Every structure is written in structure tokens, then in C-alpha cells.
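For reference, the structure is listed below as C-alpha cells.
With one protein chain withheld, the remaining protein chains of the complex are depicted in position.
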Amino acid sequence: MKSQTTQSHDHIDPNSKEIPLDWFKPLEGANDSANTVVRPSLSYWKDAWIRLRSNYIAMGGLIFLILLGIMAIIGPYLTPYSVSETSLANQNQPPSSTYWFGTDNLGRDVFTRTWYGARISLFVGIMAALIDFTVGVIYGGVSGYKGGRTDNLMMRIVEILYGLPYLLVVILLLVVLGPSLSTIILALTVTGWVGMARIVRGQVLQIKNYEFVHASKSFGAKTSRIIRKNLLPNTMGPIIVQMTLTVPTAIFAEAFLSFLGLGVQFPFASWGVMANDALTTILSGHWWRLFFPAFFISATMFAFNVLGDGLQDALDPKLRR
Amino acid sequence: MKKILEVNDLHITFSTYGGEIKAVRGVDFELHEGETLAIVGESGCGKSVTANSIMRLIPSPAGKIANGEIIFKGNDLAKESDKNMRKIRGVDISMIFQDPMTALNPTLTIGNQLTEGLRQHKNVSRKEAEQKALEMLDLVGIPNPEERLKQYPHQFSGGMRQRIVIAIALICEPDLLIADEPTTALDVTIQAQILELFETIQEETNVAIILITHDLGVVAKAADRIAVMYAGKIIESGTKYEVFYEPQHPYTQGLLNSIPRLDQKGEKLEPIDGTPPDLFSPPVGCPFTARCPHAMFVCEKVYPLRHEPSETHYADCWLYDERVHTPNLMNKKEETT
Partner (left out) sequence: MVRYILKRFFMMILTIWIIATLTFVLMNAIPGSPFNEERTSNEAVQENLERHFNLDEPPIVQYFIYLKSIATLDFGPSIKKPNSTVNDLLGRGFPISAELGIIAILVALFSGIILGVLAALRHNGIIDYLAMTIAVLGISIPNFVLATLLIQQLAVNGGFFPVATWQSPMHMVLPTLALATGPMAIIARLTRSSMLEVLTQDYIKMARAKGLAPYKVVIKHALKNALMPVVTILGTLLAGILTGTFVIEKIFAIPGMGKYFVESINQRDYPVIMGTTVFYSAFLVFALFLVDIAYGLLDPRIKLHKEEGN
């Protein structure tokens, strides 16, 4: 506001006699104004949200995922067909007003199965991310916070697990455990949490030496309280990004396993299983059977990836200006 | 003494998402052979941007020279082509950076980094270049230069690295050396050594130096002349003695009061309250008004007239205007008005 009043005097020549002599009087309270903050400071999360919102691609991803979530819930009820109901009379029907996405080789409705697939794929992805998060945050948090020998030992274990070929271990476990929804999630998370643990440990190590943590310690705050109140909020950025990127990895892994015959079993239908069943259609021309599950896998992974990228940009304090 | 650099009415702007930052707003200064000019100011005052603009190394396309000239040995560098600038960089004008720990490429040997500039610009064989590199290492005081040439930056201490950076800057025998906070990242004892090295080099090569710093101790030791920058403008300039002993601008006075002095025991150190103005919309009047203990109504409205106590000294401040007669100003001022 101050600048508006001065604007009108912009053109005054310093030599000019126009300058009124009473302007050469001390300015009262000038020093106070220098200490007032010019721009309102935004909270970390609010600032991040504003920057995420201006990233159209990431927001597109977010909106797609929200719609997908809604469809996963209500989609299967929009048709009269059930997920596993076969109809020999209606095999391999192309998309039409009765079968919106067509039917497969057993006459099952692809539309219904697509949204059931969304449930399974999203469930696998989100559960994997949540379990990775829980184990990784606890493990990495303890390791980084305790430091010293404990940290050394815990990180050695992580190093070894990290060296194991992820998908080979998953395959081996599923061969032994037998594929089902729960064993798939279990197998995906047995070594999956390692990446999260590393990130959390790195963050904790970096932050635990900050002044404010020492300050809380000197007030006699408990370890658990320090972790909860000080460390976690400051480490959330990279953790959220990592979680966002875990989901598509898990969705991909589940689809990959379906191709090896280790996907979720009948009567469930995941996108991976549907795509695998439809592989033969490359030559037969029943494109819709492959197209819909393949499209939704790709689009969902794309949405999670761009959202993850957007979150990374929005949450990175280094970029804050 | 020959004049080698003249900067006239230099304006530099940066376009950002938040709008245009006017980082440098009409800066003038000149520099002669063998002379050291210190540009002093708080961080963000535009001193580094000014220095980088002489090398045309401000990050483009965000930053640009909006107006003004940079006359170096008769050529206006502000209008020079990129190709010609590359022939000037490293040969006629060199630069030293703040942090020697990051200024050297960690994956290349010292010898390689020393000689590449020479090999780029002068038609010399590898052998000759290495010979010259050895001489330079010797000049900046690095023992066992033959062995050291084959080593990597991480095998040197911070002070040693800064010596190497200086050797790299000087290897093509430039006329102008721009040192951007060359001692800030170093220990105090190393700082003194590096400043002495500058002195030695200047005596031997007659190079002109622009020293960018916020450290008045460094200025006191190394500078011939001082330019004090605030909010993108030089608000006071003079010889070292003039600025240190007869500071005219309240900002300079504040800066000097905020550092400890050995010859005035018992005086309290006074930090300058407040923060510099927002350069998205710089104030019309004197930018220091809001923090100035002697601010007047006029300071806020009109940029001050130049006050020149001597031929080599000036300050942009209204306090020295003859129209100031209000009695409750600085005591000193009542005598002059």
C-alpha cells in the first residue's frame, strides 16, 4: 500500500525545488515497517498444495485416480452381469450397448471385470504401499534414530536384502506359497519395504542433528514423542513420494506375475490376469479383451507416476521460493 | 594507471514465476590496472550478479542485462557475441568462486583442469601447458607441483584447493580477476594466507581485482577502493580510507558499527535492524529508508541526490542536502547546514 502512495511522486527530479521543505523531517516509526513481514508465510503443506494444484499434469493424474477409485467401487453394479458369470452364447462379443466393453472367450462381461480388476489392482498396489510404509518407517526410523551399532547392523541387513533380485524372490515365494491375493501382497512386501527404510533412515539422520530436535531433547521430551512430533512431519515429503511410486510398481508386479501364471486366481480378475488371458487375441482380432485391461494398467501407472513427480516437485523444500 | 573496466548504468533483471526481480538497478564504477575494488553488501544486494554479468555468466534466459554498458578495454561486453565472450573468458577476465570444495571437478585431475583453459585459448603443446601449470602452482605456493598435477581435488585441503582455483584463473595471465567471496568458505588463518597471495600476485602481474565480499575485514586488508551496494544500487563509493574513516551513508555507518574493532574498546556492536526491501517492486526513494535511523519524509519519496565529499568519494543520501535544517537531526549535520 505504501508503494501506491509513493508512485505518484515517481517523476520528481531530486534537484527540483518542488520538493516541499517539510519533507525533510524525520520519519516516525520507519524502522518498524522494515521488521514487518511483507508476504504472508505459508505452511509447508499449504504451499505444497498450491504448487501441486498449478501442475496440470499431476492434477490430471490425481483426478483420474479419484474417478478410477469411484468406478472401482460402483462400476460392477452398473451392469447386470457378475464378474465370473459365463455365457457360452455370448462368447467374444465386441463392445455394444449390451456389453459396453464386449465379452471374453467365456462370455464374461469385460466392463464388469475391468472394474473388478481395478479393485484388485488398486488393492494390491495400495496395500503394498501401506505395508512398505509401515515396515519401512519403523525400521528406517529406528535405525536412523538409534544410530551407532544398531544402525550399522540394521543397514547391513538392508544391504543384503537390497541385493536380492526382487522379482525372482517374489516368484520363488509365490511358487511355494501358492498364488492368492494375500500371498501376492505378502511376497511383494517381503523385500519391498527396503527402499522405504533407506529413505526414512537417510531423512532421519539428516534431520536428527537439527537444532530443534536438540531443543526438544533438552526439555526432556521422550524419544517416541520426538519421532512423532518432530521427525515424522519433516520426513513426510520423500516418504509420500516413495509411496506414490510404490503403487504403480506393485500394480506392474501383479500384472507381471499374472503372466507367469502366478496372478490372483479364479474367481478374482485382476487386469494382469485379463490381459494374460487375452494374449491369444493378438491374432484373433478380439482387441477389446486386451485393450481395456492394458489401457487401464498403463493409464493407472501413468497417473501414479505423474502424481508422484508432481508431489516430488511440490514437496521438495529445496525448490521452495 | 590505465583504465580497463568501466560499468555504466548497469541494470540486470531476472524473470521468475513471481514476477521480475530487479537485481541490479543502475550501477556505475570503473577499475584501473593493478587496482583492487571491493564490492561490499549483504547477501542479495546484487554484488554477485554484477560480478557475474561482467563475465556474462548470469543464468540465462531468466537473467538478462536490461540496460547499461560494460566497457572492457574499449569493447562493450554487454553487447558482445557469445563466441567472442568465450575468447575473453579465462583469457582477459577470470573468475574465482566462493567455495573451493565445489569449484573443482571431482573426476578430473588438477593438471587437466589447470591446462585445459590454456590449451583452449593459446596454441601450446601439452608439455608447454604442463610447464606453465607447474609455474602457476609454484606461484600460488603449492609444494611438490609435479606430483600434485596428477592428483584429484579431494586430495587437497580447502585452502590448497582455493590456491589451485586461483592458479587456474591466472594461468592465461588475465587483466581482470573477479573474486566472488573467495575467502568466505575458508578458515580465518587460511583467509589471511589467500589474501596475502592476492597481494603477491597483484604485485607480480599487475592484475586488476574485483573483490566481492560481505566481510569488512577482508575489505580492510585487500581493497584499494570500496563500493557499498544495497538493494541493487551502489549507495556509497570511495577509497578504502574514506569509506572506513568517513562513512557518509547511514547504511555504511551501520555496517561498520556492526563489526568489532580492536581500537575502540568497550563500544557496543550494533546490528542493523530489519531486512532489505523486496526487489520485485523496489522502493522509489532511498531503499534503506525503512531501516535508516535518520530517515526523513523525503527519503521515501525521491531517490537521493549524490553527495560528493571528495573527488573519489560519493554517497547517495539526503542527509547532506542543504535543505535539511530540522534541528533534531544528527548532531554532526547541524554544523554543516
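Labels for the chains are A and B, by order of writing; each one numbers its residues from 1.
Keep in mind that, in the parts below, a contact is a pair of C-beta atoms (placed from the backbone, for glycine too) under 8 Å apart; a residue touches a chain by one contact, two chains touch by 3 or more.
Note that the structure is a prediction, hence the values are computed from the model and not measured.
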{"item": "Partner chains on view for the chain not depicted", "value": "A, B"}
{"item": "Hidden-chain contact residue, picked from the options B:Ile4, B:Leu37 or B:Ile168", "value": "B:Ile168"}
{"item": "Hidden-chain contact residue, picked from the options B:Met95, B:Leu186 or B:Cys286", "value": "B:Met95"}
{"item": "Which residue of B:Glu6, B:Glu116 or B:Asp215 touches the chain not shown here", "value": "B:Glu116"}
{"item": "Residue of A:Val137, A:Ala255 or A:Ala269 in touch with the missing chain, whole complex considered", "value": "A:Ala255"}
{"item": "Sites on chain A contacted by the missing partner chain, in the whole complex", "value": "159-160, 163-169, 171-173, 175-176, 248, 252, 255-256, 259-262, 275, 279, 282-283, 287, 290, 294, 297-299, 301-302, 305-306, 309"}
{"item": "On chain B, residues whose C-beta touches the chain left out of the figure", "value": "55, 57, 85-91, 94-95, 97-99, 102-108, 116-117, 120-121, 152, 154-155, 165, 168-169"}
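By our rule, only the chains that are shown with their structure count from here on.
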{"item": "Distance between the centres, which are taken as Cα means, of chain B and chain A, whole angstrom", "value": "46"}
{"item": "In the complex, chain B residues that touch chain A", "value": "16-18, 273-275, 278, 281, 283-285, 289-305, 318, 321, 323-326, 328-329"}
{"item": "Residues on chain A engaged by chain B in the complex (per definition of touch)", "value": "2-3, 6-7, 9-10, 12, 14-15, 19, 21-27, 30-31, 33-35, 38-39, 321"}
